[in-house]
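Excluded from the complex is one protein chain; the other protein chains are retained at their positions.
Chain naming follows the written order as A, B and C, and within any one chain the residues start at number 1.
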Amino acid sequence: MPTSIDSLTAEIRAFRDARDWKQFHSPKELAVAITAEAGELLQHFVWQSPEQSELRVRDRKEALSSEMADIAILLFEMADNCGIDLALAIRTKLARNEERYPVDKARGSNKKYNEL
Amino acid sequence: MPTSIDSLTAEIRAFRDARDWKQFHSPKELAVAITAEAGELLQHFVWQSPEQSELRVRDRKEALSSEMADIAILLFEMADNCGIDLALAIRTKLARNEERYPVDKARGSNKKYNEL
Amino acid sequence: MPTSIDSLTAEIRAFRDARDWKQFHSPKELAVAITAEAGELLQHFVWQSPEQSELRVRDRKEALSSEMADIAILLFEMADNCGIDLALAIRTKLARNEERYPVDKARGSNKKYNEL
Partner (left out) sequence: MPTSIDSLTAEIRAFRDARDWKQFHSPKELAVAITAEAGELLQHFVWQSPEQSELRVRDRKEALSSEMADIAILLFEMADNCGIDLALAIRTKLARNEERYPVDKARGSNKKYNEL
């Protein structure tokens, strides 16, 4: 399937290895880069209201798409380097959140699980 | 395919909608949450050398896996809400980086494209 | 004056040097630590509305005070290590922002200077 995390990760790995960049990509450096890219994504929304942020998505779709791709590329590579199956990790987390946030208690609430 | 971004996104959407949480998940709030989760991931590596960070992955694999899942879940939902095809965005970015970082110039270098 | 940046920086430097920690505190590592601590501060407000965030300050004043101190300690040390006079840097930035955000155009607006 073209959109599987595995096939995208293989493309990311090929890109990196053609440039011999694995030497710079320790888990720490990847976490640093992910956080810096998350900061760039956030920068688009500073001081904006949630409603204004919807408009911003319409106006800056390409830029936001590019920031989000940066985070995804680094995250997929990091999971791969760490021997973590990201799809499995996502499903494990969703299952844990099913327990932490039971529908009847969490519905319509923005509280954290330890405050519900 | 079980690991496609699309099928995982459908699971994330179902989780969110069962709790009626879309009202809290504007693009801005998702960017805020992604950045906060990236900060949690980074926290594991503060003051560590790149080499120490490899060991840390071995010792804290489950915790790191959980932090990375948090980022992925939020990122997949954000792309979905913004009408962005994340797999396409990743491939578009890789293609752009192929141009920005030609193999013969970028090989073995940690410089940014505008410094190569 | 007890609250001058200089005297606080001297205390921070003494704390660090007693532990021989300068070896770990390159500009990069300090920037990493500042960002990780900013993420911890932000964590308190994820999914909260601006109004809820006011209440949170009342409920978690000590914790927030501690997170903000962490950022300040690292920032003051980083400025010191980089040979940057932070008080001067603040005043230089305020003067630049006076030009970028003239009162008559910026009053009551949350737009960036390049959008005014």
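One rule holds in what follows: a residue touches a chain if its C-beta (ideal position, glycine included) is under 8 Å from a C-beta of that chain, and two chains touch if they have at least 3 such contacts.
Not measured: the values here are computed from a predicted model.
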Chains in view that touch the one left out, judged over the entire complex: A, B, C
Residues belonging to chain C that touch the chain removed from view: 1-6, 8, 11-12, 15, 18-21, 23-24, 26-29, 31-32, 34-35, 38-39, 41-42, 44-45, 48-54, 56-57, 61, 64-66, 68-73, 75-76, 78-79, 82-84, 86-87, 89-94, 96-98, 101, 103, 106-110
Touch residues of chain A, complete complex, unshown partner: 24, 29, 32-33, 35-36, 38-40, 42-43, 45-47
Touch list for chain B against the chain that is not drawn: 32, 35-36, 39, 47-49, 52, 110
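One rule holds in what follows: only the chains that are shown with their structure count from here on.
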Whole-Å gap separating chain A and chain C, where each centre is the average of the chain's CA atoms: 26
For chain A paired with chain B, centre-to-centre distance based on mean C-alpha positions, whole Å: 2
Numbers and ranges of chain C residues touching at least 2 other chains: 32, 35-36, 39, 47
